[in-house]
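Please see the structure below; I have some questions.
Complex shown without one protein chain; remaining protein chains in place.
Up next, subunit A:
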Amino acid sequence: MTDQIETEPQAAQPADRTPRWYLQGEQTAPVMVLSGIWKARAGNIPVFPKDGLKKAPGAHLSFQTSDLQVWDTGLVAFLWDLKRVAHDAGVSLDMRTLPGPMRQLLELLPEVPDEPVHHKTARTSFLETVGNHAVASMTEVGVVSELGALTAKGAVLTLLGRSRMRMVDLLANTADAGPYALLIVGIVNFLIGAILAFVGAVELQKFAAGIYVASLVGIAMVREMAAVMTAIIMAGRTGGAYAARISTMQGNEEIDALNVFGIPTSTYLILPAVLSLIITMPFLYLYGCLIGMLGGFVVAISMLDITAAGYFHQTITAFHIGQFIFGFTKSLVFGAFIGLTSCRIGLKAGRSAADVGIAATRAVVVGIVGVIAIDAIFAVIADVLGI
């Protein structure tokens, strides 16, 4: 019986629900007998072994499905295994012996499946990674500077009336970055002023110098806190929104449409965004200063034995106009920085839903870290200049 194919022990009773298969008949004309219930969801679909068919070029395999009870794509998965093994073994399948639907599904499936395309994950050395990152970040600085220059050029052209920035966009952006931000900027700066006053009052009271709480709050708000806190809020609120909006436009091919029309993204998208932040940030800074001092005032009056007039007088004598200009300048730079980087991150983003999230997150992180880093640079400059 050498030319007889071994058959599996046969135990298929009519009531047997498990999917079973066995081969019978001669090697040149084997018959695949299928029985039982073949449901993919049951999770018990057998795999046809890779060596299940001996090499027998020209052999002809037919099917016997009379004992088959219920089947779905699970059976087709098994038959696909068989189809591939049969192809390798040079055995042809007699598709006519399969029921019509099964045959139609099986015919859709390739005998030799295409190899899945894999992502090439080339391993890079540590040094190479560092180098790549360094080059990438230098490039990024260059790109952002170029974008800034283009935007500035767009602004000049707009002023000369030779380029078109839509005033509607500027107004909408300004409203969003200005009036609508007042509440959150107010709350945060009020609390910062109050916290400063509180911390100062506890210590200064020991030296009976409670009145200097006014100077502490005034100088801290004007020089640092109002500008930095406002910028951080705007980075989270407006910068994230810009990045998300522009990356969504990227996904909808809106940016491509602008490019095809020759409408420069720098004037149409970035200029209103940056300009609105440059316009609103100084106002928000002044507003933040005042509200912060008010916060300090409320805490100082309620905790310490000082008069309102005394606090007011101490505040206005505490700092000179140079410190105001210093904070004011910083807020302008922060505004431009947040506007430019968030637009750049939006433009650079990919086109999927996940990329929008990544762009928004990155804009906020870069905005906050960048604002604090720029503030540190300003501190060094101020120290050198003696402001």
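The definition used in the following text is that a residue touches a chain if its C-beta (ideal position, glycine included) is under 8 Å from a C-beta of that chain, and two chains touch if they have at least 3 such contacts; residues count from 1.
Going forward, contacts and distances are computed from a predicted model.
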{"item": "Protein name as given in UniProt for the chain not displayed, \"Heme lyase CcmF/NrfE family subunit\", \"Cytochrome bc1 complex cytochrome c subunit\", \"ATP-binding cassette domain-containing protein\" or \"Glutamyl-tRNA(Gln) amidotransferase subunit A\"", "value": "\"ATP-binding cassette domain-containing protein\""}
{"item": "Listed residues A:P116, A:G262 or A:G386, member touching the removed chain", "value": "A:P116"}
{"item": "Contact partner of the left-out chain, one of A:L23, A:A40, A:L150 or A:I374", "value": "A:A40"}
{"item": "Where the unshown chain meets subunit A, residue by residue", "value": "40-41, 43, 45, 47, 72-74, 76-77, 80, 100-102, 104-105, 107-110, 113-119, 350-355"}
